[in-house]
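For this depiction, one protein chain was excluded, whereas all remaining protein chains were kept in their positions.
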Amino acid sequence: MSNLCSRRRTAKVVGLAALTLAFLAFLPGLASAADSDVGLETQFIFNTFAFLVWGALIMWMAAGFTMLESGAVRTKNASMICLKNIGIYSIAGLAYFVVGYNLMYVDVGDYIGTLEIFYSTSGDEISLLDGEEAALAAVIDNGYAVMSDWFFQMVFVATAASIVSGAIAERIKMWPFFLFTLVLTAFIYPVVGAWSWGGGWLAQEGFVDFAGATIVHGTGGWAALAGVLVVGPRLGKFREDGSVKPTPPSNVLIFTLGVFILWLGWFAFNGGSQLALGSAADAVSMSNILVNTNLSASAGVLAALAVSRPLLGRMDLFAGMNGAIAGLVAITAGPAITEHWWAVIIGAVGGLVCTLATKLLERLKIDDVVGAIPAHLASGIWGTLAATIAAGGRFHVQLFGVAAVGVFVFILSYVVWRVMDALLGIRVSAQVERLGQDAGELGIESYPEFVLMPEED
Amino acid sequence: MSNLCSRRRTAKVVGLAALTLAFLAFLPGLASAADSDVGLETQFIFNTFAFLVWGALIMWMAAGFTMLESGAVRTKNASMICLKNIGIYSIAGLAYFVVGYNLMYVDVGDYIGTLEIFYSTSGDEISLLDGEEAALAAVIDNGYAVMSDWFFQMVFVATAASIVSGAIAERIKMWPFFLFTLVLTAFIYPVVGAWSWGGGWLAQEGFVDFAGATIVHGTGGWAALAGVLVVGPRLGKFREDGSVKPTPPSNVLIFTLGVFILWLGWFAFNGGSQLALGSAADAVSMSNILVNTNLSASAGVLAALAVSRPLLGRMDLFAGMNGAIAGLVAITAGPAITEHWWAVIIGAVGGLVCTLATKLLERLKIDDVVGAIPAHLASGIWGTLAATIAAGGRFHVQLFGVAAVGVFVFILSYVVWRVMDALLGIRVSAQVERLGQDAGELGIESYPEFVLMPEED
Partner (left out) sequence: MSNLCSRRRTAKVVGLAALTLAFLAFLPGLASAADSDVGLETQFIFNTFAFLVWGALIMWMAAGFTMLESGAVRTKNASMICLKNIGIYSIAGLAYFVVGYNLMYVDVGDYIGTLEIFYSTSGDEISLLDGEEAALAAVIDNGYAVMSDWFFQMVFVATAASIVSGAIAERIKMWPFFLFTLVLTAFIYPVVGAWSWGGGWLAQEGFVDFAGATIVHGTGGWAALAGVLVVGPRLGKFREDGSVKPTPPSNVLIFTLGVFILWLGWFAFNGGSQLALGSAADAVSMSNILVNTNLSASAGVLAALAVSRPLLGRMDLFAGMNGAIAGLVAITAGPAITEHWWAVIIGAVGGLVCTLATKLLERLKIDDVVGAIPAHLASGIWGTLAATIAAGGRFHVQLFGVAAVGVFVFILSYVVWRVMDALLGIRVSAQVERLGQDAGELGIESYPEFVLMPEED
């Protein structure tokens, strides 16, 4: 147990070591234990509790995506977003339990882990719980409770899946969407994860992605892009005269709430990715991570707001809010840097990249309802590269890793979407789309008692 | 101090021991201290901090209930729900401080604790805070800060009370409702708690309920059922032609937000109920609890969605969301099981039970506005029984405990509602009910600037 579970950590540390020579300082129970007064069982508790507390707050990001997306779509599709998002989180959690985690972390060779089903508490842990104190040493040797890591990793896969739903909202059918979510969380994401955090070939190449700017947000973004291309833009989004129909958030307060939830959750997402809290070095690094995460997000907001005026013609609330997400994604690849002004730069550029990408997608007539591709994919690419710019390191490996993940996820997702489209049809009928998925597909409206305006074309 | 405060823990451990033989591993500062490197003061800090962090997140469930309920009721009654829920939480917190905790945990005989008022920091703790280091040993010996446990227990009583408000919404008067909340939080719940977690007769019988599927959710559910029966269904809910007026959530986004808040809070509700974090065994168990909680909720969502189609004629968002709550309630009685696939089964059956019970209540013309009785009471009964099915144990004791709590809470609640009805009248006038409690009773509307549709009958 101890070996396989520490792989993710090992993989990351190897990567970081190349950059920061901090190899030893980061290995829990090795360097620090030597002259540390933190006993091994105390370390075990710290590591485990950090996984649990941060993991719980990352689960909260599922609510953030739900609010962001349901506030962003037309009113007529908001309930469907709510259902899809609780569905995503449920499917992801079960798929990762049944096969995902094993594929990603257990006995990973170069490309993939084991195909065994279910992941479970270790035998040593069960013995300890049964009162066999002799098992304590073996339990502690793992560094953290086996299932606390599973819990922490599970909320990551849910995040990756959440990214997709917003981009392809308002026209994708519910069942094909859930089916894609299953494929993404049971196979696509775990394979990408096996390559990198699982210790596979990409990790061996030296690819570095601390909390998943590419592994999580890139994967979600590429899958979303494939889906958007296959399903096509919403009816009337790109008008025949070349203009773009504006579709601002239908509920700005709920949309904003979603952004704040994600911001909060990101402290956990990045901070928890230190994967340990058993030494002063871990605590210092975790602190730096939270600070950088906040600086980057703040800079993302202000940069996106600033450039929204020349680019979009006004101080744009939507751009500013998405700038927060972009700043958060951008710092995710390397949030442990100690030169904190770099976090400001990374976030500001992230906000800029996101706003530019939003504009670009519109030009290309690619209809991403909530701006998920600009915020998660575009800013995630920038962040993955920036991690080496800021901290020194192998830029070309990062570029290569970004491309490899992109090619794999995009192609596979594209094929899945296409096959589903051929077999099931992934797009709702024009009638349902006009009426809205809430009334047309789900039979429940988001605000059944409010009087709504007829939609303009 | 040390004795009385550890009772809840002791009571639970006794129960668990019968099932898992894990008696020693769970006692903090006993088994683990022997060959543990976690010092007693370090254990004290871990235990206390876990109470505080998880307790704070459980308080957040009050917001979850408020959002779930105010999003579920008709728009015309949503503000009243907001006021009632902040009132519940405030009343519960004060009542539990003045008498509730003492009744439940202090000097409990078979049926009830002490009638003393106020609960407080221990004398040893005050000495320590005053700088008397000699008091340290006595403070630490308690295992955790006295008031951290009070805080943790207090948010539980607030949860029990929150369950009631949703079921009887839209027609119960504010003042009688607040009065009932006072009785429930100052007396009914503490007595049930004294029997079980307080170490009273039900605990001595071997009744097991880890985090309160029956003690918290059953108590709330029975009290709600009594209230619903006394106050009667909403006007027009059950039509003369035998059909049922559909009353879907008036704000699906807010309703959904409430469900996510509760899901997050439940990690704390169940995980914190480990009641200790001072050993590796505690950390392992807490990890398993969070994992099982999540698996059960996920399974509850998907099972409820799946059966909603044959049972209700469509993939029903409301059923799916309530399935999450049902899955969470169902696992609450025994979330520490190490065979995690059992959590999937328990949650799935919980979602099924909840959906069936929703249907059943409609048949019986019992009007539970938010489905609190199916989700908390029906699923809670299932979960309390399932805990022994999954982990082995005394099924008949569980059944007996469920019945005992049910008889006590239901009869007492029914009498209180009836007496209040006779003396004060608990139901608003038909005129206020038609107009809505917001305008008719509270004088404030939830969305005063939105144009609403006239209500259909």
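Chains here go by letter, A and B, matching the order in which they are written, and residues are numbered from 1 within each.
By definition in this document, contacts are C-beta pairs under 8 Å (C-beta built on N, C-alpha and C of every residue); 3 or more make two chains touch, one makes a residue touch a chain.
In this text, all values refer to a predicted model and were calculated from it rather than measured experimentally.
Chemist: Out of A:109, A:248 or A:425, point to the residue that touches the absent chain in the complete complex.
Modeler: Checking the options A:109, A:248 or A:425, the one contacting the hidden chain is A:248.
Chemist: Among A:42, A:85, A:181 or A:379, which residue is in touch with the absent chain?
Modeler: Hidden-chain contact among the options goes to A:42.
Chemist: Which of A:281, A:357 or A:404 touches the chain that is not shown?
Modeler: A:281
Chemist: Touching residues of chain A against the unshown chain: what are they?
Modeler: Interface residues of chain A facing the absent chain: 20-25, 31-32, 34-38, 42, 46, 50, 53, 57, 74-75, 248-253, 255-257, 259-261, 263-264, 267-268, 271, 277-288, 290-291, 294-295, 297-299, 301-302, 305, 314-318, 320-321, 324, 338-341, 344, 447, 450-453, 455.
Chemist: Go through chain B and note every residue touching the omitted chain.
Modeler: So the residues of chain B touching the missing chain come out as 39-42, 44-45, 48-49, 51-53, 55-57, 59-60, 62-63, 66-67, 70-71, 78-79, 82-83, 85-87, 89-91, 93-94, 97, 118-121, 125-126, 128-131, 133, 136, 139-140, 144-148, 150-151, 154, 174, 251, 254, 257, 442-451.
In the analysis below, only the chains that are shown with their structure count from here on.
Chemist: Any idea how many Å lie between the Cα centroids of chain A and chain B?
Modeler: Distance between chain centres, rounded to whole Å: 32 Å.
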